[in-house]
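Here's a structure for you.
Note that one protein chain is taken out, while the other chains of the complex remain in position.
Note that the chains take the letters A and B in the order they are written out, and that residue 1 is the start of every chain.
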Amino acid sequence: MARSKEPIWWSMFSAGGVIAAFLIPATLLITGFAPLAGYITAEQLHDLIDRSWLVKIYLFILIALPLFHWAHRFRFTVADLGLRGGAALQAILFYGAAIVGTICAAVILIRA
Amino acid sequence: MPRHQPATPAKQHIRPMPVGWWLKRTSYFLFMMRELTCVFVGGYALFLLMLVARIGEPDAFAALLEHPGSLVFHVLALPFVLYHTITWFNVTPKALVIYRGEEKVNPVIIAGANYVGWIVVSVALIWIAWIAIGSA
Partner (left out) sequence: MAASNTTTSNAVVTMDVFRYEPDASELPRMQRYTVPFREDWVVLDALNHIKDEIDGTLSFRWSCRMGVCGSCGMMVNGEPRLTCNSFLRDYYPNPIRVEPLSYFPVIRDLIINLDHFLDKLEEVKAWLIPAEDRELSEGEYRQSPAQLAQYKQFSMCINCMLCYAACPAYGHHSEFIGPAALALAQRYNMDSRDGASDERADVIFSEEGIWDCTFVGECARVCPKNVDPASAIQQAKVEATKDFFKSVLVPWGKRQQPAESR
């Protein structure tokens, strides 16, 4: 038996899990409920992101790591639901989506 | 590594894993809900990606933010992301075991530290957003 390469994905999954646990609930309130309740307008939020590199880096982290968290956990959820066919293809699809999403986020935020 | 041949009897009965196994026990169901939180975690990342893709186009940005679909998504996602946070903190002490001499540090303290940190970070985030917008 060989030592697995799973640590690559598991470490990203864990990092994403930590980031998601700490940051998503509050961020969700800012993007979802503050505009709804009138505490913030879409325009203000737009300018907040547009003006600050710090906010852009924050958003990059909040996009990239949770995507890997999703890819890894979803891969195992699908297996746990009993859909075990094409495991390699599934892995390529899910991790691939996370990689593409991360690259998109980087390109968009650098150019923005 | 070779597994030696088990002394399997001529006949044995194998019970297949039921497809709906996770519906058969509350703890299994909660486990599946915990795993499915990832759909909303990933979904929110995707939403943010769509949002930042509209930077520089304030109208499109506002249209996405105020779209009924995004509102529905936020309302659905909130309980799931909170469930992710809670379950994540509660199992952290299982992976992070700290010993002080012969004594294991109480898991409640480790999980509790996470909760305290979470509240501080969340309040800080909202406060910073508030200040930044106020000063704009």
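Keep in mind that, in the parts below, a residue touches a chain if its C-beta (ideal position, glycine included) is under 8 Å from a C-beta of that chain, and two chains touch if they have at least 3 such contacts.
Model, not experiment: these values are computed from the prediction.
Every visible chain touched by the undisplayed chain in the complete complex is listed here: A, B. Touch with the chain omitted from the figure is made, among B:Val91, B:Ala113 or B:Ala132, by B:Val91.
Of the residues in subunit A, those that touch the hidden partner chain are 1-8, 10-11, 76, 79-80, 82, 84. Residues of subunit B in touch with the missing chain: 1, 3-4, 6-15, 17, 21-22, 24-25, 27-28, 31, 35, 91, 94-97, 99, 101-104.
The rule we apply is simple: only the chains that are shown with their structure count from here on.
Contacts from subunit B toward subunit A in the complex involve residues 1, 17, 19, 21-22, 32, 35-36, 38-39, 41-49, 51-56, 58, 61-62, 65-66, 70-71, 73-75, 77-78, 81-82, 84-85, 88-89, 114, 117-118, 121-123, 125-126, 129-130, 132-133, 136.
Subunit A makes touch with subunit B in their complex at residues 1, 16-18, 20-36, 39-52, 56, 59, 62-64, 66-67, 69-71, 73-74, 76-77, 80-82, 101, 104-105, 108-109, 112.
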